[in-house]
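For this view, one protein chain was removed and the others were kept in their places.
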Amino acid sequence: MQYELRYQVIEAKRQSYQNVIDRFGDQPATRYQEATLDVEPRENFHYRPTWAQDRELYDPRYSALRLTDPYTYADPRGFFYTPYVTNRAGLHDEFGKTLSYLEDRELLVTLPEAWRSVLGSVVIPLRHYESGCQLVSVTGARFAHGTSLAQCCTFAAFDRIGNAQMLSRVGIAVAGGVGDVLTTAKQEWLDGAHLQPLRRLVEEIMVADDWAEGLLAIDHVDSLLFPAMYSGLDEKALLGGAGAYSLVAQYLTTWFADQRRWLDALVAAWRGDPEHGPSNTEHLDRIAATWRPRAEEAVGALSAVVADRLDGVAA
Amino acid sequence: MTSTLRQVGIDIQDAEENRPLVDAIRADNPELTIRHLPGLLKLQAAGRIVVNRETVEAQLGREWDTGEFQLAIVSYAGNFSEWDDDQIIVSWEH
Amino acid sequence: MTQAKPRAKKLPLKERYALLTRDLDWEPSYVEREKLFPYTSYEGIKIHDWDGWQDPFRLTVDAYYKYQAEKDKRLYAVLDGFAQSQGHLGLADASYLNAIKLFIQGVTPLEYAAHRHFAYLARYLEGPAPRFAALCQSIDELRHCQTQIHTISNYNKYYGGFHSWSKMHDRVWYLSVPKSLFDDAMSAGPFEFLISISFSFEYLLTNLLFVPFMSGASFNGDMPTMSFGFSAQSDESRHMTLGLEAIKFLLEQDEGNVPIIQAWIDKWFWRAYRMSALVAAMMDYMLPKPVMSWKEAFELYFEDQMLGGLFPDLEYYGIRPPRHVEDAIAEKDHLSHQVYKILHNFSFAAAFTTQTPGVEHSAWLSEQYPGTFDELYKPVWDKHARTEAAGGRIFFQGLPQLCQVCQIPMVFTEPDDPTSTSFRTSSFRSETFHTCSDGCKWIFDREPEKFVQAWLPVHQIYQGNCGGPSVPEVLDWYGIQEGDNGEYKGSPDQRSWAEWHSGAPKQGS
């Protein structure tokens, strides 16, 4: 039987698209590879952009950070569209269930006063920060050179609006189903002294000319902000009667761990590039020197407020 | 030509799971014409087509979110003049 | 699905949506607004209130993920099942795949271009609501590009012509038609891009281009293409809505926008219509089992729905139907025949094959085009058939003259005389530029500084930029492999198909 079945299977003439075969030989390719490699146009652009002088429609010169071959970089998560939305559908579904649970039992409405205050004036306003991060990431979705990089930026941009919506939904839940907390949180974002270093910083990053510099500047903020505001408050929340906050904050922590995976790999690829590695390293160091102190200042201002409000609440 | 006479249309993928939806649209839009193309049902009516959540739920026998309409629709002609929790309306506006 | 237990307080969809999207925005005070949004003034469009933008779909991120994951689950189940059951053997005929070759070479890269440039809108439009709509479209377009790659991946394993679609889009002559259209749109400012792609392409023409084509896929046994097509179209409904909302919003914002928008509609209708000529050829000549003629699709999807439905609606804003639309209507009896003639003349230099329509196919074309086919086009096909019966095959032994704007070989005839080729010329900086029609000439004369840059494949070959002076060198540079090109009859695809369907005994042999 088996022999006959094999006989009827038609032999493939090639296992994958030619560009994939050229790279890896004629063997079965992954869907990630076929969906990613060499998809971005490379040459023979017809007209010059009216909005950028001395640039082509796709051009490595939109950033100082370069890869000799952008397809030596691969998203370690293997995300193309389908696994990305499938993964995030799961994350947001879980978040939605958690939030419903907390809402049904009014566990966010009844948070201790100090925690309500932390959420209203520090955490919920970060939805605007996320929204700013979305603008920064989506710049990479347009201007990154190579599909392997650009699609990571696209997913990150969509993630940030997702984060902003998660925070907004927490804000609505804290207010018992209405928008009041979001209104006051926005006022804090605009006027609260503790949030101004962060807002100034994100506004300045939003106008960065180099998409990769913007992305990395945001990452300097993220890598301080996420530990400080989400995972870092976990123990205090659990001990301080704010388990509900811990339950929702875990989704942002999960997201941030995921974000690290592709971004750390990309930074490593930039540093290790055979041709551009040394110049990339120089730029990366300059970016860190420029933005890291600003990030520390901005996140420090928030941490100080959190510590102040929660002082004495948790052990 | 007056706005109420111009045809609007909704194209829906011809699949088993979309039948209750099509039945609901037919029930709420008596003037509806349906044309079969391979893989596709072309719904047309003069002026407007309305999709009511309650009618769809009655046909489906389960709760139905108007957002789920996006899983069925292939295309349309007209304007989504309403899309809320209870109703979707396709019409021309002027 | 809605909550089983209604809550005491639940924000209405509209309000909740506003809080979750446009309320995220804030007025910057540490940087200048012009620095944050540097591209929204140079086109002359005036926006007084970005909050005037309406969001009909009100799709939040969690709902987006949920629905899209569900759609893709269904789609990839079809793809996997089709591959496992060797479903390609159930196609109407292997020649059908020529349409799909043209699709992956010509259309899939456009999905990708749209993906990248909607990201530009998602960054640079000033209103948070249109930015979010553009972001959704950007990621949707990535989906379309990738689902097409995956759908067609299975065919690529068994048939020629699919293998180098990305490189070909950058290089091959007929693919400069779609590529130059998107390059034109992307190199314009954000508002022109919005009108060109979201309105003129997505709203005006996408139905005409895709819906009959997907029905054709269904009719010819190509379930995967039908599935990705219809699945993508469900996203397209959102994109059409973006296009329609964009145009209404821009028209409502300022009287001064109306003439600018009108000129863009005039330009982009013609530009997109010209590109759609490739689809016309596909529908009438490349489907072994045709489902609907170009003419019928044009009447149903364009004349009835757009000219009859949409444009009376836009008249309210002072918008009239696109300039040169009468020429498009006059061409509906000719377009597919003329364009397929190009493909048939030049398939020796293409990554697909062509064939002269057979008796049954000709009869169908006569029926669909009673006024024109027998008189004007059938005699030429008969001449090809006679040559082929004698063992020959007529190709065009040279390179064609191309239109400077649409880049299609200059095949089109005068709107009032289908026996006379339409030649238009313009002079700019003492150089002559040729266009195929009043529509393309009007577009050239409006922006000559742009169109003189066109990377015209024929001229590039003659400048020595395409691998070498001889046909084999150019084909090699294109990435065309032995047997991808030329005549279908006797091609590797046709021979494999015949062998696979020869009914050789399988058991006990």
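Residue numbering begins at 1 within each chain, and the chains themselves are lettered A, B and C in the order written.
The working rule: a residue touches a chain if its C-beta (ideal position, glycine included) is under 8 Å from a C-beta of that chain, and two chains touch if they have at least 3 such contacts.
Methods note: contacts and distances are computed from a predicted model.
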I want to check something: the complex is missing a chain, and I'd like its UniProt protein name from "Thiamine pyrophosphate enzyme TPP-binding domain-containing protein", "NADH-quinone oxidoreductase subunit", "4Fe-4S ferredoxin-type domain-containing protein" or "Phenol hydroxylase subunit P4".
"Phenol hydroxylase subunit P4"
Given that one chain is not shown, what are the shown chains it touches?
A, C
Of C:Ala18, C:Met410, C:Cys440 or C:Leu475, which one is in contact with the hidden chain?
C:Met410
Across C:Gln338, C:Gln355, C:Gln368 or C:Ser437, the one contacting the chain not displayed is C:Gln338
For subunit C, residues touching the missing partner are 38-39, 42-44, 189, 338, 341-342, 344-346, 376-377, 379-380, 383-384, 387, 392, 394-402, 409-411, 419, 421, 423, 425, 428-429, 431-434, 446-447, 449-450, 452-456, 458-460, 462-463
Considering the whole complex, not just the chains shown, which residues of subunit A touch the missing one?
48, 50-53
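The rule is short, and it goes like this: only the chains that are shown with their structure count from here on.
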Cα centre of subunit A to Cα centre of subunit C, whole Å, reads 32
Averaged-CA centre spacing for the pair subunit B and subunit A, given as whole angstrom:
37
Name, in rising order, each residue of subunit C that touches subunit A in their complex.
3, 5, 7-11, 15-16, 19-21, 23-31, 35-36, 38-39, 42, 60-62, 64-66, 68-69, 72-73, 76, 86, 89, 109, 112-113, 115-117, 119-120, 122-123, 128, 131-132, 135, 138-139, 142-143, 145-147, 149-150, 153, 156-160, 162-167, 169-171, 176, 179-180, 183-184, 186-189, 450-451, 453-455, 460, 479, 481, 496, 500, 506-507
For subunit A, which residues are in contact with subunit C within the complex?
4, 7-10, 12-19, 21, 31, 34-35, 38-51, 57-58, 80-82, 85-86, 88-89, 92-93, 95-96, 100, 103-104, 127-128, 130-131, 134-135, 138-139, 141-142, 147, 150-151, 153-155, 157-158, 161-162, 164-165, 168-169, 172, 176-179, 182, 186, 189-190, 199-200, 203-204, 206-207
Quick one: in the complex, what on subunit B touches subunit C?
1, 3, 6-9, 11, 13, 37-40, 62-65, 67-68, 70-81, 83-85, 92-94
